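For this depiction, one protein chain was excluded, whereas all remaining protein chains were kept in their positions.
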Amino acid sequence: MVDISMIMGSESDRSIANRAVAVLEKSKYTYEVMVISAHRNPDELDSYISDSDAKVFITIAGLSAALPGVVASRTKKPVIGVPVSAKLGGLDALLSIAQMPPGVPVGSVGIDNGANGAYLALRILDLIENP
Amino acid sequence: MVDISMIMGSESDRSIANRAVAVLEKSKYTYEVMVISAHRNPDELDSYISDSDAKVFITIAGLSAALPGVVASRTKKPVIGVPVSAKLGGLDALLSIAQMPPGVPVGSVGIDNGANGAYLALRILDLIENP
Amino acid sequence: MVDISMIMGSESDRSIANRAVAVLEKSKYTYEVMVISAHRNPDELDSYISDSDAKVFITIAGLSAALPGVVASRTKKPVIGVPVSAKLGGLDALLSIAQMPPGVPVGSVGIDNGANGAYLALRILDLIENP
Amino acid sequence: MVDISMIMGSESDRSIANRAVAVLEKSKYTYEVMVISAHRNPDELDSYISDSDAKVFITIAGLSAALPGVVASRTKKPVIGVPVSAKLGGLDALLSIAQMPPGVPVGSVGIDNGANGAYLALRILDLIENP
Amino acid sequence: MVDISMIMGSESDRSIANRAVAVLEKSKYTYEVMVISAHRNPDELDSYISDSDAKVFITIAGLSAALPGVVASRTKKPVIGVPVSAKLGGLDALLSIAQMPPGVPVGSVGIDNGANGAYLALRILDLIENP
Amino acid sequence: MVDISMIMGSESDRSIANRAVAVLEKSKYTYEVMVISAHRNPDELDSYISDSDAKVFITIAGLSAALPGVVASRTKKPVIGVPVSAKLGGLDALLSIAQMPPGVPVGSVGIDNGANGAYLALRILDLIENP
Amino acid sequence: MVDISMIMGSESDRSIANRAVAVLEKSKYTYEVMVISAHRNPDELDSYISDSDAKVFITIAGLSAALPGVVASRTKKPVIGVPVSAKLGGLDALLSIAQMPPGVPVGSVGIDNGANGAYLALRILDLIENP
Partner (left out) sequence: MVDISMIMGSESDRSIANRAVAVLEKSKYTYEVMVISAHRNPDELDSYISDSDAKVFITIAGLSAALPGVVASRTKKPVIGVPVSAKLGGLDALLSIAQMPPGVPVGSVGIDNGANGAYLALRILDLIENP
């Protein structure tokens, strides 16, 4: 059982994920870090999400960055997206993550800003403890 | 049984889909047109794709436009994406559709260019008949 | 006492705020809607935030869109930003809202997507009830 | 006789072409790799296309990237375009390749994504074998 | 025999071409106006260019706007490009026209600025008379 | 007492601030350089501005770059903004700084152009001496 | 003798200039409004600037928007630029105005934001009175 599930779309997003890990390490909350591509491992992703008891999801992806949206469509928990700058300075990933259709929300933090992905998750978890 | 499956992510993409329909109507190939959101109806989309015997998929979506990529991750058939200009002139959708990770290819035609989505599908189907 | 505080930077953002209101109206949570500019009424904004007992903030702003970030710097509660398309299709507001420095997170939803601002807030509030 | 014709617009596109070659090498299909500029060698390009019996064309180009469109105007076979990031992160090439006029379709994959150019070609060729 | 050949890629570019015509009408030079798509009528375009005795070419095109570059690759005369705003405010056409590879130059004027296409042509023609 | 107050949002903006310092050093005016984040130290920033007797403010910030606008909302003195290229080539910061709402003006100079921030401040100060 | 000189590059910028006028009308300062193109009337512009005793220049221009920079190169007074959205949402004008070389500073306000052009000028003039 974990408080936070962090999923990156590719091993190449690791350095950005580590910025989130560095923040979470200083918190009292538990987390796990997964590498699952929404495009290459869709069934694995579905299974993982439906089995997860995480309260908040931090999703990290570059390029067309479908991961955050797919997670948001498979869970009712809050989903945070971290766009990674693989091409075009990360503008592609930012747009893919933020521009979700109504009803399937993702909260996007800044490009490559894994730290803010973690900080936003911590604000949500703190709220549970002190609503 | 159909040659082409055309899927749009939202009823609001209908006018672009109709441009593709107008082209397909003049061909000898069969097609069906579906409205299934990758984000709002992921299970329905999975079922539809796995049950479909379409040879080519034309996918039409705006904003973060995950539909084409999700279809490409669920089928081994060629997938064509048509970005729709809902915001930012359609740049968001174009980037979301084209910038797929290696291994899950989508061929993007131009913004709002439903006709070219159909023409590209026809080229592929003609190739099957005359390889 | 309210669950959600929704703040727009200008009366001209009202139509986008109304999209969020339409979603919140169907929920069981309470909310209030304020018009306070981060730039033109900074003291009023500071007072409002420090007096507020809202659990989640939905902030709506266009152009340089400082409001979400300023709110995030004045509260420890989760802050959601909704960029409004006043100029450049809203790209200016999206970048201003998402690109926050580490430590002051804002979760940005899509351009003009007030509905998703509300849906993300509801996911957070639901989490408090069923952690 | 080859299954796939891969054409790059300039020797400087070689590293991107090699990503496609690496994928094709693992397939059972035959291919050939050409360097012909649509702008500097238009007659050579015309001759090559009209003489070719390739079933699918993978075209790789940067900057104004006319090559994919010119090939598509000279053949009735499916044409895949791979935009190369020479300037502006490849946005110029992506737009030049995707934004074709109705009737002359090119399917664009992602910027510098030679692998997906190949994977999309393989999906089309597999379809011929198992329609 | 004409001094200036003006070619637009599509009948939909007519209003921009008319801005050039309005300028040329006030000059002493002769011109003709053609509608030939580089993508849909490549052979017609090749024939027209090789038969033309025009001194300067004004080419007008939107979207991927290959016309100016193709003309420049088929003639040794100066080629002026006028990008048309069909999508993305004309940024796609501007980039397609300006970003030519070394050796095949096109001089691009501003988006939808048919007048400047004509004015630049007139400067060149005036130079012939008074070198 | 100083003529110019230069504030950067983060220690990482130091190299751009130094370009302004190099210009100011050659002038007869006095200045001080501060590092205060509008987002992380809002109260410190408020206090500093209200206590300051500087005639002109030069503000330097990257990313969502709220600093210039916040300063402009807290003082009636002229505020100059210098956008820093941390992501997206600095386009995010430029838009955040320039696109202020009516009534709270910031004059933005170019991306990373600390020198022009200083030169514009000097023009204003010279004007005081020789109105 | 005037306190503020407002120059627009074209009669088509009038509506944006009027937003500045509306602000200046409520102030105690004098101003005059001119229409002089930096490109079409360079000599007139040079004469006007060298003859002017204005303390601050507000310059308003669209497209390539050279006017603010040219004024800044001809005077030592502070120059404010207002980018006008004629094409590309005004991004072209914003970049042309802000991205000046070191030594010739222009302070750019937001796109179409004539009001802020005036407000920034008033801050500078107020400073002269109460340094």
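Labels A, B, C, D, E, F and G are assigned to the chains in the order they are written; within every chain, residues are numbered from 1.
Criterion: a contact is a pair of C-beta atoms (placed from the backbone, for glycine too) under 8 Å apart; a residue touches a chain by one contact, two chains touch by 3 or more.
Remember, predicted model here, so these are calculated numbers, not experimental data.
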> What shown chains does the left-out chain touch?
Replying inline: D, E, F, G
> Taking the entire complex into account, which one of G:V2, G:V21, G:V35 or G:V104 touches the absent chain?
Replying inline: G:V104
>> By the contact criterion defined above, which parts of subunit D meet the unshown chain? Give residue numbers in ascending order.
In response: 63-64, 87-89
> On subunit G, what residues meet the omitted chain?
Replying inline: 9-10, 37-40, 42, 46, 63-66, 69-70, 72-74, 87-88, 91-92, 95-101, 103-104
>> Take the complete complex as the reference. Which residues in subunit F touch the chain that isn't displayed?
In response: 85, 89-91, 110-112
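Throughout what follows, only the chains that are shown with their structure count from here on.
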> What is the size of the turn, to the nearest 5°, that moves the C-alpha atoms of subunit D onto the matching ones in subunit E?
Replying inline: 180
>> Centroid of subunit E to centroid of subunit G, CA atoms only: how many Å?
In response: 35
>> Just the number, please: Cα centre separation of subunit A and subunit B in whole Å.
In response: 27
> Considering subunit E alone, which of its residues make contact with at least two other chains?
Replying inline: 63-64, 87-89, 91
